[in-house]
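Can you read through this structure? Questions will come right after.
The other protein chains are all here in position, but one chain of the complex has been omitted.
Which chain is which? They are A, B and C, in the order written, and residues in each are numbered from 1.
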Amino acid sequence: MTTLSLAPSMTRQPSRRLRPALGHLGPAAAFLFLALLAVAALAPHLLTHADPLAIAPRDAFHAPSAAHPFGTDQSGRDILARVIHGARQSLALGGGAITLSLGIATILALVGGLGGRIAEQGVRWLIDILFAFPVLVLALLCTATLGSGIVPLIVAIGVGSAAGYTRMVFGQVLSVRDAGYVEAARALGHGPLRIVARHILPNAFRPLVVTATMGVGQTVVWSAALSFLGLGAPPPAAEWGTMLSMGRDFIAEAWWMTFFPGLAIVLTMLSTTIAGRALQRAIEGRGP
Amino acid sequence: MPPQPHPIPHARPALWLGAAALLLAMTGCRRHESHAAAHTPTRGGTLVYATDREPICLDPHVQGDMPQVFLAQQYLDSLVAMDGAGHILPWLATDWTVSDDGRTYLFHLRHDVTFTDGTPFTAEAVRANLDHMVDPHTQSSTAGGYIRQYAGTDVIDAYTAAVHLKTPYAAFLEVLAQGFLGIESPRALARPRDENCQNPVGSGPFRIVRWDHQSQIVLERNPAYRWGPPTALHTGPARLDRIEWRIIPEPSVRFAALQAGEVDVIDSLPPEAETPARRNPDLWLLLADRPGNPTNGTLNTRRAPFDDIRVREAFLRSADIDGALASVFFHHYRRAGGPLSPTTPFYSPAFEHHADYDPDRARALLDQAGWTGRTAQGIRTRGGHPLVVHIPVKASLSAAERTLWEQVQATARATGFDVRLENGDDTTVQEREGQWDYDVRIGYWNTNTADVLRIIFSSAFLGAAGVAGHHQNEAGFSDPAFDRVVDDALLTTDPDRRRALYLQAQTIAARNFLQVTTYPQSTRLALSRAVHDVRLEPSLNVTSLYDSWVTR
Amino acid sequence: MSLDVENLSISFPSPTGAHMAVRDVSFTLHPGRVVALVGESGSGKSVTARGLIGLAGAQAHVTARRLALNGRDLRALSPRDWRALRGREIGMVLQDALVALDPLRPVGREIAESLSAHRWGTRTERRQRVHTLLQQVGIPDPALRARQRPDELSGGLRQRALIASAIALTPKLLIADEPTTALDPSVQAQILGLLGRLRDQGTGLLLISHDLGFVARLADHVIVLHHGAVVEQGETARILGRPVHAYTRTLLDADPVRHPPRAARPAPDGPPLLAAHALSLARRGPDGLTRQILADVGFTLHPGRTLGLIGESGSGKTTTARIVTGLTRPDSGQVTFLDQPWVRGGGQPVAESARRPRRRAMAMIYQDPLGSFDPRWTVRQILADALPDTPSTGRDHAIASLLDRVRLPASIAARHPAALSGGQRQRVAIARAVAVRPALIVCDEPVSALDVSVQAQVLDLLEALQRDLGMAYLFISHDLGVIRRMCDDVLVMQAGRIVEAGPAARILTAPRHAFTRTLLDAAQDLSAA
Partner (left out) sequence: MTRFLQRLAWRLAWRLAGGLLVLLAAASLTFAALHLAPGDPVTAILGGASANPTPEAIAAARHEYGLDRPLAVQYGLYLARIARGELGQSFSLHMPVIAVLRAQAPPTLALMASSLGVAWLLALLSVVPTARRGLSGAIASTLETIGAGLPQFWLGILLLWGLAFEWRLLPPAGNHGLPTLVLPTLSLAIPLAGFLAQVMRESFDLALGQPFILTARARGLGDGAVRLRHALRHALLPCIGLSSWAVGALVGNAVAIEIIFSRQGLGRALFLSVATHDMPLVSGIVLFVALVYILAGLAADTLFILVDPRLKGTRP
């Protein structure tokens, strides 16, 4: 069981020494893209006038052009519009899953970190156990049990990715719990509740902003993977994984059907990673 | 024809072809004839065949899905064969007589046939096979379903078998010609079902030597084979040494594998690959429309909103099928407008345009039916309820078919239908269908007779039917007049009388607007130019590689 | 064979332009001689050493009017020439062999690598040579030791192994960068002896240290660096005896050894403030063996006095401090504080809630003050947290006066500790400690991480605070000089036991226990100037 405690987390654990991969341009571009995503999710009509659901069978399979920058799909729908409108669904899935995942992680980490030795060992074991179930395997098991749909999807990914986050938050809680300043606060005669509220919680969860930012990207990928397998959003909703899955049958004729939804996923993932690292540097710049 | 559950409506075209239809099938067959007539057939070599789905069990008696019969055609023989004109010809049975009451068939068998496990073919084998098909434990939903009238077999002598039916059944010989009812070695059949599934034994031109699950099935020539079907192009053992029967579910990958020369033949050629396949000088196509009930969405008349005929017609007229066939099917698929595919016997062209796309009429009908309200999104309402149409969609539905329904969804929305395509895995969708929990059920029914109308629309099929299944009258349609017409059609053998009765049946079905019909089912093979003499066995129009040979 | 350095300057690019790390350092090093570079952290002494063997880093810009080894100009060397030179002509020894030797490899292989890098000998010859070298640096049983990894060797042995790897090809020059820092005094003395022997055998030594006392024992020539610039250089005796530059004098004065010992004060009467009785603690080590961390430790501390706790690393000093502060529970024994039970081993522990009312009578100062501050908090928040009873109106004033008391400007209150210097941080820690008006402050190595000049200031501050506020100190240090300066009474610990206890004056002049004598001898060896 030692491997686990030594292994870095599956979920891009915030790390102190990651170099600024894309220089200063990277974070700026990442935040810009995330802002665009937010607009796309909240008010897609600001970005495109095309209707993502309007079919025009006679315009099917048009290659990217001025009229359709990302081309059209097999029903003649504008892929750019569908990618933009798909942001909401994809982000909602990703956001829902990461919220659930971090919720589980937080509860387990607090119970394990502050609940005494037995709870601590219990949580260690639980993390080990959770790690034995790869996200997608667990998600498929969930689907077999709960059926397909948005809620099982969120549950599946949320529970599936909880192991990594739990270990990360748990480690953080443990390190804060044993930190010198917590000891110093005890030595000052502060009570346990005050210490938990004023030191442990804020410090243990400060990196969570970073984790959540990076995690959204990862869960977007996972939910796209499940949608890709046909377990995602029902048509005609534009969801990136579903679009990609549909596009793969036409890859030989219309590469753009697969390429652009996938690009949206990749850029989301990259932006959250880069933005997460930038946030991390900002946070660490303040602290030690 | 006995009731029979649909083969899982995987829309990769599955094939059900019957005798009477064959005649039409051949004329409707758009066949890019093989070039190299100059070549003389050569012996030996391996042919790599790629198909979309893996058989669940290699024994076609068990369950009975299309992938099974495609494979069965290579290693099983049938009692009788059927030619392109629909005539029944001797195969393992040299001749037969039918009793006057039509309930006893006396088969005289070939004496020289041996199964590839060495067991001789005898009347005992016939009995064992028929008994096996109807045994509930076999879980046969096709073969067993077709011979529901089967009562038992008497072994008169080693090479004479008397098969008894409970009721007269004129189509008995035709169904016997189907690969689903192929004759297996009784010794192999005596093994537990799941063991026989892995390596069943027949007397056919090839025998199964290996099954790498999810990868391939390997067949080798049966060198002793001397009893090929009368429909074949040659006699004696098969020309190929070996067949590698690959499973490549992804349509684009399957076609790419053919183009790359990794495989020699693919079936279920996807529509999007058809144009490139035609342009490719190294390939040729073998295409045939199939008779029966075309690909369709059947409307559930047992619950609102489709319990109202006006809403049904409005829905049919809201669906722009031609647009879909032009886009995602690239004009390769013809439209089927009536309840029968054009290649079906007694098909009438009168219904091709009985419910064409007509949104204005659809709106008027909805107004008449009281769906006059509108939600903010433009969905029609009646009494506060929105006009919602639930369509369960199986995960295995093909991209093209899925797109077709998305386009129906979009065009129907324009007239005020809120069409919900509800994804589910196949099992969940089947369960919903069993519980009548749908407004439209996507499916098709391939068979060689207009009797298909009885199976899909008569009240006799409202209840659970077949060993495995649920109702087969997916529309929930119940009309005594219709029932009478189709039952009468089964009793008579007079073609004119039958034509009149089936015209009547088609009229009633069409006038009730029970289905959104889209396109006929078809067999679509793409083949390398190195492959010759691939045939479609007329009984079911499935691939036969018995005559085939390859030039390398 | 000599190394001539003239006007060596090293700069690094920084956002605000080139940062000069070293400016115009010049000296000549001859075989058998020792040149010492002395300075506090950040003075540029290590950068100089690295620059001399071409390892200042890719970013570094190194210039010199003359940089020559035996007349050969080093400025024009190709990377390949540099490699040939390193190890063969100039060896290098870094501080703390635990990290200066690859922790994953046996030391024998590390030493052999010095040979194989220069294609010296056959495999067998190299093995032979490794054993000879280990013997040469005074490691017994070399065949066994060669197979062990640094973490399996004691601090002294692995430092010797590191030296062995540096002298494998008998380079004429050896650069030793803080070769004894972080070692216990007795080990320091041994390493000093080894380096002395190498010098006697004709090796030229460039010695780098922050500790004037240490270099005095060895160096012929001393260069004092301050902020990258040479403030003074010359013969050792002259520099130490008659320093010209004010900074050199500060450094010398700051050495606690040079400070007069604490004046004896009358023996206390009245009840003790803190009494520890028979504290014992055993812990299971990572290897599954149980070790006695503390055995039967007992002492008393009276109000207003300073009790020193001295011993080598691992002797149980910090564990004692943690028990006294109620952060670790002993297996047995007890501590009484302010006449009531404070900590009790065994079956009836004292509840934390019982301690809490008295917590504010005891404060702590740590070796690493930064770790004891919540990283999110500013100095103001840190101090306010220690002043919960002060009404918010008076809080800013209270904080300002606390900062004033520890001689920090009030403007520092708005800053984060991470942005402060080490000395400033320790002052903030002291301010927090005195904020609660404690009767006792437990100081765990409070100055060992600080530069000497800063050390002196902090010690001065602690003395002044004791004078003004009258609290007692439990003062833990491995440094005899610090103890001598600060303590009234001393406990000497070895392997979890108190081996000697008594007034500082007596113990530091007339030790009775052999171990105490060893400690004193080692310290005198090191600091006798």
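Methods note: a residue touches a chain if its C-beta (ideal position, glycine included) is under 8 Å from a C-beta of that chain, and two chains touch if they have at least 3 such contacts.
What you see is a predicted model; the values in this text were computed from it and never measured.
Peer 1: Which of the visible chains would the unseen chain be in contact with across the whole complex?
Peer 2: A, B, C
Peer 1: Among B:S203, B:S396 or B:T447, exactly one should touch the missing chain; which is it?
Peer 2: From the options B:S203, B:S396 or B:T447, the contact with the absent chain belongs to B:S396.
Peer 1: Using the touch definition up top, pick the residue from C:L55, C:L144, C:A414 or C:A464 that touches the left-out chain.
Peer 2: C:L55
Peer 1: Return the single residue from B:D112, B:D282, B:E431 or B:D487 that touches the missing chain.
Peer 2: Here the residue in touch with the unshown chain is B:E431.
Peer 1: Of the residues listed, A:P27, A:G96 or A:G217, which one is in contact with the missing chain?
Peer 2: Of the candidates A:P27, A:G96 or A:G217, A:G217 is in touch with the missing chain.
Peer 1: Check the options A:L140, A:L201 or A:I283 and report the residue that touches the missing chain.
Peer 2: Candidates A:L140, A:L201 or A:I283; residue touching the omitted chain: A:L140.
Peer 1: For chain C, enumerate the residues touching the unshown chain of the complex.
Peer 2: 50, 53, 55, 58, 83-88, 90-92, 94-96, 99-104, 110, 113-114, 117-118, 149, 151, 162, 165-166, 168, 175, 286-288
Peer 1: Touching the hidden chain in the full complex, which residues of chain B are there? Just list them.
Peer 2: Residues 56-57, 62-63, 136, 139, 141, 193-194, 197-198, 212-216, 246-250, 252-254, 256-257, 259-260, 262, 395-396, 425-428, 430-431, 434, 467-469 of chain B touch the chain absent from view.
Peer 1: Could I get the residues of chain A that touch the absent chain, sorted low to high?
Peer 2: On the side of chain A, residues 1-8, 10, 12, 15, 17-19, 21-23, 124-125, 128-129, 131-137, 140-141, 143-147, 217, 221, 224-225, 228-229, 244, 247-248, 251-252, 255, 258-259, 262, 265-266, 269-270, 273-274 touch the unshown chain.
Basically, only the chains that are shown with their structure count from here on.
Peer 1: Centroid from C-alpha atoms only, then distance chain A to chain C, rounded to Å. What do you get?
Peer 2: Distance between chain centres: 46 Å.
Peer 1: In angstrom, rounded to a whole number, how far apart do the mean CA points of chain B and chain C lie?
Peer 2: Here the centre of chain C sits 86 Å away from the centre of chain B.
Peer 1: Chain A: which residues touch two or more other chains?
Peer 2: none
Peer 1: Of all the residues in chain C, which ones touch at least 2 other chains?
Peer 2: Within chain C, no residue contacts more than one other chain.
Peer 1: Over in the complex, which chain C residues touch chain A? Could you list them?
Peer 2: Against chain A, chain C makes touches at 325-327, 352, 355-360, 362-364, 366, 368, 370-376, 385-386, 416, 418, 432, 436.
Peer 1: In the complex, go through chain A and note every residue touching chain C.
Peer 2: 179-181, 183-191, 198-199, 202-203, 206, 286-288
Peer 1: Would you tell me which residues of chain A are touching chain B in their complex?
Peer 2: So the residues of chain A in touch with chain B come to 53-55, 57-58, 60-61, 74-76, 143, 147-148, 230-232, 234-236, 246, 248-253.
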